[in-house]
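The complex is shown incomplete by one protein chain, all other protein chains being positioned as in the whole.
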Amino acid sequence: MSLRILVWNENVHETRGDATVLGHYPHGIHTAIADGLRELLPDARVETATLADPEHGLSQERLDDTDVLLWWGHIAHDEVSDEVVDRVQRSVQAGMGLVVLHSGHFAKPFIRLLGTTCSLGWRNDGDQERVWTVDPGHPIAADVPPRFTIPAQEVYSEYFDIPKPDDVIFLSTFAGGEVFRSGVTFTRGRGRIFYFSPGDQEYPVYHQPEVRRVLANGARWVAPVNGRALPEVVALQRGWLEEDAGR
Amino acid sequence: MSLRILVWNENVHETRGDATVLGHYPHGIHTAIADGLRELLPDARVETATLADPEHGLSQERLDDTDVLLWWGHIAHDEVSDEVVDRVQRSVQAGMGLVVLHSGHFAKPFIRLLGTTCSLGWRNDGDQERVWTVDPGHPIAADVPPRFTIPAQEVYSEYFDIPKPDDVIFLSTFAGGEVFRSGVTFTRGRGRIFYFSPGDQEYPVYHQPEVRRVLANGARWVAPVNGRALPEVVALQRGWLEEDAGR
Amino acid sequence: MSLRILVWNENVHETRGDATVLGHYPHGIHTAIADGLRELLPDARVETATLADPEHGLSQERLDDTDVLLWWGHIAHDEVSDEVVDRVQRSVQAGMGLVVLHSGHFAKPFIRLLGTTCSLGWRNDGDQERVWTVDPGHPIAADVPPRFTIPAQEVYSEYFDIPKPDDVIFLSTFAGGEVFRSGVTFTRGRGRIFYFSPGDQEYPVYHQPEVRRVLANGARWVAPVNGRALPEVVALQRGWLEEDAGR
Partner (left out) sequence: MSLRILVWNENVHETRGDATVLGHYPHGIHTAIADGLRELLPDARVETATLADPEHGLSQERLDDTDVLLWWGHIAHDEVSDEVVDRVQRSVQAGMGLVVLHSGHFAKPFIRLLGTTCSLGWRNDGDQERVWTVDPGHPIAADVPPRFTIPAQEVYSEYFDIPKPDDVIFLSTFAGGEVFRSGVTFTRGRGRIFYFSPGDQEYPVYHQPEVRRVLANGARWVAPVNGRALPEVVALQRGWLEEDAGR
């Protein structure tokens, strides 16, 4: 079965008519992200959903039919219903992959899954962002250069309040000397999470080939490889060992 | 300033008059734990609090005056108010140490901080528990033998649904062949968390010297070493580097 | 290009005519391992090499043509030439995957790559080994049951002196209450390492389906995904950023 990817975007800057955002993304950030994934993962099924859809486009049925969810949110985190957040959290714990983008560091599902404040430093002056690969053998770094430049981007900077990541794949620096752990992974239950910070709505970041490559690699990497099952309490039985040994 | 420790116990088995529990712990589990800490950390200030206290004994003022909170809960997790859970979570993120014991794997603050289901396998047949030290250089393992036996204890078994721990210090096995990551650590913000699984209410585990040693080591290890501050969003200023360089 | 796998075995028990070993593995342990890989990875090219081959069958040319090297050794670790060990170490650092089996915990390349003594506890009484999956979302755990039993196997036990693993995927227990981190991963440079402890020569472990599944998963997982390149010192140039930004 091909990879089933769902790109979620709050789509609020766009529907409010923000000219800068619409200039870069006339059909919404989600569409640009989805286009990039389709280009690099031609066998995947790539769909999109937005906040304004019924149940934000994230019904249980939809999540059950999704291997990988990408999440872009910024100014409407609070409008995401707690019921949907519960659902997303459980889906990840059961094995659905999650790729959280940029300002999604404050998205409800991300904060819930990580348990930290996810706060950070920021500054928006259109700085160049330098992205450095610090785990070159990691699948998410495949075909990504040792370093690449994003011409203009919002600054995200340490201290980034996240748990110790499983993997730190990318570090970013900015003209002001700031540094950020810009590509990190986590595991929650059977689910894998990849956070990638480049992608502010004011800059055309998701059109850049290196960024598209990272997102495609990330989507493939978080995809479940061992089925879907929510971890549950198991009442063990005395003597199971002996039976088991009778195999 | 001496270490300020607060031992929290739901204290429900005891107040309901459970004869087994009261047989082992006539003054409550919290009192036995506190006694062990006082014995091994004579310079510490050790206090106790229970669910029935106003605000469960966990007012903001009290938490601000606490370096390390130990948590024992079992049948009344749901009775802990969400407001107090928020408070505990923020206190840990700001640097307060947290030691979670046994059935506290399902305590609200633990689940909130970890982001997983924290489910596990269990069986209660009074098995011996073998505790193995697998990180002998870790401070929590100081003066703990390479392996020790708890004569009778409830079985907790894998799969234990927790994020990848920062440290795995102890592994436990049981007569039925079960295995459990019984001593693990996590970091959330500035706060350190130590989970230690031995300690079911039906067995006198907290009177055992090796267990008391582990708890004392754990309390010392999670204690904050760099002040208390909740991580916050920081708006950086262009040019801070240049000013900074003028030092 | 299909996965290029090389199974290395010292092949000394076999050539000395050890009846027990030959009873289980008439064509050598390497042949049984290779058969298992061919069965589960039909598209892979699976070859074998042994200590007695010229350069132990591990010439630079051969290693350059290998994606994944599996290593079984026991009584002849010291007969492996340091030159070949250097070569294997560099190949792993450059990206070649390495799967180390059972008594290979004391193989020269493993010790060199890990930097620890790799010592452990052991006992050989034909105990049942219980293998528990503790990272069910990991690709190496795909299609492996939550727990399975190896009917008879040498006991390996903690303390196992290895660096903190990147992933702990399997834990094993034995009838005597022992526990062992039996499936663990490490990264060195661009290369991935998977150590799996079941597989003593006196028991027919490599014929067991679950074990074959783990080895096939492990081989696939350690395979390089981002080319082969030995990390090197790079003399940076002032001003590279500005040029880079001219993209």
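Observations on the model:
All chains are identified by letter, namely A, B and C, in their written order; residue positions are counted from 1 within each chain.
The rule we apply is simple: a contact is a pair of C-beta atoms (placed from the backbone, for glycine too) under 8 Å apart; a residue touches a chain by one contact, two chains touch by 3 or more.
These figures come from a predicted structure and were not determined experimentally.
Summary of contacts with the chain left out: across B:P163, B:G189 or B:G218, the touching residue is B:G189.
From the options B:H13, B:R87, B:H102 or B:R130, the residue with contact to the chain not on display is B:R130. Touching the missing chain, out of A:A76, A:V179 or A:A223, is residue A:V179. With the whole complex as reference, residues 89, 93, 112-117, 119-123, 125, 155, 157, 159, 161, 163-164, 166, 176-178, 186-189, 230-241 of chain C touch the missing chain.
Taking the whole complex into account, chain B touches the unshown chain at residues 95, 128, 130, 135-139, 141-143, 147-149, 151, 187, 189-192, 224-226, 229, 231, 241, 244-245, 247. Annotation for chain A: contacts to the undisplayed chain at residues 128, 130, 132-136, 146-147, 157-160, 164, 167-168, 171-173, 175, 177-179, 181.
Throughout what follows, only the chains that are shown with their structure count from here on.
Both copies, chain A and chain C, contribute mostly matching positions to the interface they share, with over half of the numbers common to the two. Distance between chain B and chain C, defined via averaged C-alpha coordinates, is recorded as 37 Å. Within chain A, the positions touching two or more other chains are listed as 166, 187, 189, 231, 241.
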